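As you look at this complex, bear in mind that one protein chain is not there, while each of the others sits in place.
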Amino acid sequence: MILVELRLMLRKRRVWLCWLLLCALPTLVAVLLATTRLAPPPGRGGAFLSAVVSNGQIFPAAALALVVPVFLPITVAIVAGDTIAGESSAGTLRYLLVRPVGRLRLLVAKLVSVAVFVLLAVLFVTVVSYAVGVVAFGFGPDASLGGGGAIPSLSGVELSPADVVFRTATTVGYLALCMLALGAVGLLFSTLTDSPLAAALGVLALVVASAAVQPLDAAAAIEPFLPTAHWLAWIDLFRDPILWADVREGALVQLGYVVVAFGAAWANFSTKDVTT
Amino acid sequence: MGDSRVTRRWVLVGAGTAVLLGAAAVTLPATASADPEDLRTRILAGLPPHVGYAESTGRLGLPEIAALEQVTALFTSVTRLRTRYAGPEAWRVDELTPAGERDTYRLGGREYVWDFGANQLTVVSGETPVRLPRAADLVPSELARRLTSLTRADPVSALPARRVAGFDAAGLRITPADPDTTVGRIDVWCDPASALPLRVEVAARGADQALLFTEFREVSLSTPEITVPTAPPGAGEVTAEAADLAGALRQLDAAPPPPRLAGRDLVPLAGGLPGVGVYGAGVSGFVLVPASRGIADRVIDGAPAAGGTVVDVPVGRAAILTTPLLSVAARGGIRRGGVLVAGTVAPAVLDQALRELPGRRP
């Protein structure tokens, strides 16, 4: 079922459109910055944007900071909201279930497909924005002939290429986990309704509510448990030495969301009457 | 049949969620105790080497003051800090911002400031007796050291132990005796073995909730190696005198501070910044800083909107911004410039100081 699910997903035009749009936004920003050379002043505008102009190799970090707060969650909401509700509204859910595909197995396959979607989404953004960044802004001030200039950490220490690859891979994994947590919530919502749109909007409502509550002093007690609270912790991976505290806490919270949301999806879906 | 299965699954999920939340919220009991007077003495004796990550939260409700945004942010928002402390002359504190960091190094009598946003390394030589508060001051260990040294004479009592960053920390409370200060209590929790302060809370007089608290989220008692930072390729490197860093507040040709203000004597400062004066001792003192007329005017103009009060003075204009903990006053219209007065004192003290300030230079 998992392979079937992946093949189904990879043949959906909507999925490719999501990936394309995710890569298009950073590319647009890069083109605008490269043509105008008007980087936002340090401390304003998107994270890293001011540093990008002098070293294109930092652009993946800037691109991730651009898409993580809104764009990436929207695509995750669309894809995750579609998982069960999409099959339900298309009528294919009943045929999968009488094939038979066990309900738990179907949920697992759907979660795996969402995980693959988010992982590829983050990966595509990283790879595309690296290429775009280097083309638009070059390899940085001390680029040797043929490129490959050093990348500085936020702490001002230069990072070795192997170190950069490790930190970037960790970032991709961490962000994919954050988005998977959202995807698991989307899967839960998708079992609660037959409308993929309603499920996707539910996920977005959660993101907006969480982002609205997060800065309030009054919400300090629940702040660490909000889904959006740790989305920017990956920036700590580019400090020297790496500051693991928030990344670790974030990963645990997001894993908690995956477990709880998936458990609730299972509890709801395994005895749900399929009437579509 | 169907209904009971539904319930059983949801009960299972509910229980799982509760276990997860419980695991996240549970803290080990804290039992540490130490003689508070002894603990204070040991804090004052010096901090042990340590490496840690701390978070400081300020809830002073201070309005933004032009040219001082970085300072007011320390008292009104969350500051994430990473510290590596080998000794008073060898440490590094990083202020972590969402998209960069500002790192302060102290090594061999010099300070280095790396600002990722500005892509610049600043080497600072020299030292001033008075400077603006900065993020490094909010590291729990440093803040505790500073506050205890300001309140050496005030009574101290024991507090219940508390878990901080995995340590079983013993607590002490300092209650400033001076009726003029706004500081109601200073609570410090320390590792009883090393006397390393782990958490500090400052609350206003009569208030329940702390308005400023800072705490290590993780810390270890290891000795870090501090090395001189170098600017990465493409970054700027500048050298500055400590006195220059007063920046926007610095004023050439400022009048010398009066020898006595609001019943407090001018504290003699070594070296010194022209026009700057510190009055009174400990947490009931305040500081007088010359400011450009523009800054003083902006503070005064903005005061009514920020809940401040306008003060009538013989010459020029003046206003006081009050928060439960910190009071800031400005006086402008003194020929070529103005002054800012700030301290953890009752607004009445600053009010008196504003009135006593000579309207014209002698």
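General observations
Which chain is which? They are A and B, in the order written, and residues in each are numbered from 1.
Here is the rule we use: a residue touches a chain if its C-beta (ideal position, glycine included) is under 8 Å from a C-beta of that chain, and two chains touch if they have at least 3 such contacts.
Note that contacts and distances are computed from a predicted model.
For the chain of the complex excluded from view, the name given in UniProt is "ABC-2 type transport system ATP-binding protein" [choices: "Methylamine dehydrogenase heavy chain", "ABC-2 type transport system ATP-binding protein", "Cysteine-rich domain-containing protein" or "Phosphoribosylformylglycinamidine synthase subunit PurS"].
Contact between subunit A and the unshown chain involves residues 1, 3-5, 7-8, 11-13, 90-92, 94-102, 271, 273-275.
We adopt the following convention: only the chains that are shown with their structure count from here on.
Taking the mean of the C-alpha atoms as each chain's centre, subunit A and subunit B sit 37 Å apart. Taken together, the subunit B residues at the contact with subunit A in this complex read 2, 5-6, 9-10, 12-13, 16-17, 20-21, 24, 53, 57, 59, 82, 94, 96-101, 103, 114-119, 121, 217-218, 229-235.
Every residue of subunit A that touches subunit B in the complex is listed here, in rising order: 42-43, 46-48, 50-51, 54-55, 65, 140-142, 149-150, 152, 154-158, 217, 220, 224-225, 232, 235-236, 239, 243, 245, 252-253, 256, 259-260, 263-264, 266-267, 270-271.
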